[in-house]
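After the C-alpha cells below, expect a handful of questions from me.
Excluded from the complex is one protein chain; the other protein chains are retained at their positions.
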Amino acid sequence: MELAVWVIILPLLTAFSLGISKLYFKKIFFKLVIGSAILYLYLLILVITTSYPPKVYSIGQWGLLGINLMVDPLSALFLLIIALLFLPFIIFSMKYTKCIKHDYFIFSYLMVAGISGMVLTTDLFNLYVFMEVSSLSSCALSLYKKTDRGIEGTFKYLIMSTFGSFFILLATILTYYLTGTLNMAEISLAFEDTPFTIKSTIMAFFVFGYAIKIGLLPMHAWLPDAYEDSPIPYNVLSSGLVMKSAVYALIRGLYIMFGIDFLDESGLLTIVVFWGVITFITAHCLAFQQSNLNRLLAYSTIAQIAYIMIGLFVGTEAGLIAGSFHILNHAIMKGTLFFVVGIFNYSLAAVEIEDIKGLGYKFPILSFTFVVGSLAIVGLPPFNGFMSKWLIVEAALEAGFTYAAFFILVGTFLSLTYYLKVIVTLYTKNEKPLLIEEAGLSLKLPTIFLGSLCIVFGIVPSLPLHLITKIPTFLLDNGDYIRILIGG
Amino acid sequence: MEIAYVAVIILFCLGMYTIITKKNLIKIVIGITIVESSLILLLMLVGYKPGGTAPILDKRYEIVVDPITQALALTTIVIGGSVTAVMLAMVIKLHKRYRTLNIDEIRKLRG
Partner (left out) sequence: MSRLNERFTKLYKIGLVITFAYFLLVLFYDIHNLGTDRKRYLSEHYISQGVQETGATNLVASVLYDYRAFDTLGEATMILTAATVLAFLVPITKATMFGTPFKSIVNQTVKLIIPYIAVLGAYLILFGHISPGGGFVGGVVLSIIAILLTLTYSVEFSEYIFKPDQKKFIEDIGAIGFVLLGLLGIFTGSNFLSNGQANFGTGNAGEVFSAGLMPFINLMIGLKVSAGLAIIFNSLIKEK
C-alpha cells in the first residue's frame, strides 16, 4: 500500500509548488494544475482498485506508536467521489473564474489534500488536523468572490465550523484522557471497560460537533449563506465532498470506536433517524420558499444529507449500503445541478429562478441535463437517485423505522414540487431577448459527463455497488478493522 | 489540581456564552479564542503528573509530564491561531464594507 500516502502528498505538493509557480513561473501554472489533476486521477484509480482487502500504511514505520493510514472500502468510496468530481471541477473552474486568479487552485488542492487525509487516517487527532485544513481552505474558496454577502456568509460558516471543531477536539482530548492512545482501534479496545455514562457523553460531543458540520437542523443556517455568493464550482465540491467528509468522520468514529451494539444500546440510532426526518422535512419546506437557485440547492443538500444520515443510522447492513450509495449518488446529482447553474451564471449572470426563464430553448442539452439531475435528486425511476432512495426506504422499513420510510416518500413529493417549479420556469417561453455569452466546451463537458453518470448509475447500479457492498463488513463488525489495524 | 478542571469548565462555558449571546463580531472571535485556550489548558492538565517537569530528558529530572499532550497542545495553538487570523481579516473586511461591527445591523444592511 505504498501509494496510499501519495494520495495526500500529491495535492499538498502541488499546492505548495503552485505557490512558487504563481510568483516566478506563471507560464507553467495551468499546465501544472491540469497535469497534477490527471496524475491524481490515475493515482486514485490505482488506490481504489487495490482497496480490498484493506491494508495499513504506517507513517514513519512507527506502527502503533505513530500515525497509520488505512484504505478500506468506505475510504475507497470517498476516493472514488474525489476521482469523479475533481478533474471535472478543475476543467470547469479553468473557464468559470473569469478574471482567473491563481489562489483558487491552491485552495482547491489544499482542500482535497485535507479531505483525503481525513478519509485515510486512522488517528483521532490527525483526523481533527486534516478536518481543520479542509474547512479552512473550504472557507477560503467560499469567500473567493470577495463580495459582501460572500464574506458575511463565510464568516458565519467559519464560526460555526470552528464551534463544531471545539466539541470534536474536547471529545478527542477526553478520549485520550480515558484511554491513553489516539489510534482508533486501540481506543475501541480500551473503551470496552469504560462506564456507560462517560462513553455516551463523549459520543454526544462527537455527534454534536459533527452535526454542526453536517448541517443537521438547528445548526443548518450557515450552509445556504455560505453557498449564496460563492464560486459555483466550489459548491460542487463542497456539497459533494466537504460535507460528506464530516459524515465520513462521524461514521468512522462511531462505528469503529464505539461499535454498533453501543450505538443501539444508547439509543443514538433512534435519535439520529428522528433528527434526520425532522431535518429533511424542514429543509424541503425552506427550499420551497427560496428564489435564489444557490440557496435552493443548498437547502436541498441539507435534506439529501439527512437522507444519508437516516440510511447510515438505521443500523443494518442494507442501511449502510443504501446510505453509502446515496453519498456517491448525491455527489454526482448535486454536481450536475450546480454545474448547470454555474453555466447559466457564467453565460448570463443568472442567480434567481426568474433569470433562467426560457433558457430551456436556448440551451437544449444543458437544460435536459438539469432536468435529468433534478429528477434524479427527486428520486424518479430511471435515474440513480431512485435506486439509492429506494434502498434507504427498504432498509428503514426492514429495521422497523416505518415513520422514516413514510416521511421519505412525503419528502419526495415536497422536493418534486420545488424542482418542478424550476423546471417549469426553465421551459416557459420568454419574449425578452437574452444576451448570451456562449459557454465553451470545457464548461459543457464536465456537466454532461456527470449528467450521463446519473443515468448510467441508474441503469447499471451494480457498477458502484460492487465496491459499496463491501463497506458494511468493516463497519458493522469492527473486529476485522481493529485486527487489521493492530496487526499491521 | 482539581480546581484547575473547574477553571477549564468556567473558561469553556464563558467562551460559549460569549459566542452565542454577543452581537459584536470582535467579541465573538474573542469567545472563540477563550474556548480554544480552555481546551489547551485541558490538554496540559490531562498530561500532568504530580511533580513532573518539562519532557526534556537531560538526566537531571526523573519525572516528566506526558509529551504527547504537549505536542497536541502546540498543534492546537497553531491551528487556532491560523483560524483566528482568518476570522479577524474577515471582520476587518466586514467593518470596512458596512461601517459597523454589530451583527444585527450587518444583517439589516444586507437585506
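Just so it is clear, A and B label the chains in written order, and each chain counts residues from 1 on its own.
Throughout what follows, a contact is a pair of C-beta atoms (placed from the backbone, for glycine too) under 8 Å apart; a residue touches a chain by one contact, two chains touch by 3 or more.
Nothing here was measured: the structure is a model prediction, and the numbers come from that model.
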Missing-chain contact, candidates A:Leu65, A:Ala349 or A:Leu441, resolves to A:Leu65
Across A:Phe130, A:Tyr157, A:Phe280 or A:Phe339, the one contacting the chain not displayed is A:Phe130
Touch with the missing chain holds, among A:Gly35, A:Pro53 or A:Gly180, for A:Gly180
Listed in rising order, the chain B residues that touch the chain left out are 2, 5-6, 8-10, 12-13, 16-17, 20-21, 47, 54-58, 64, 66-68, 70-72, 74-75, 78-79, 81-83, 85-86, 88-90, 92-93, 96
Residue positions on chain A contacting the omitted chain are 2, 5, 9, 12-13, 15-17, 19-20, 23-24, 57-62, 65-67, 101, 103, 106-107, 110, 113-114, 117, 121, 125-126, 129-130, 132-133, 136-137, 139-140, 143, 146, 174, 177-182, 190, 194-195, 197-198, 201
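Everything below uses one rule, namely that only the chains that are shown with their structure count from here on.
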The answer for chain B against chain A in the complex is residues 12, 19, 25, 28, 32, 35-36, 39, 42-43, 46, 68-69, 72, 75-76, 79, 82-83, 86-87, 90-91, 93-94, 97-98, 106, 110
In the complex, chain A touches chain B at residues 125, 129, 132, 136, 139-140, 143, 146, 148-149, 151-152, 154-155, 158-159, 162-163, 166, 169-170, 173, 176-177, 182
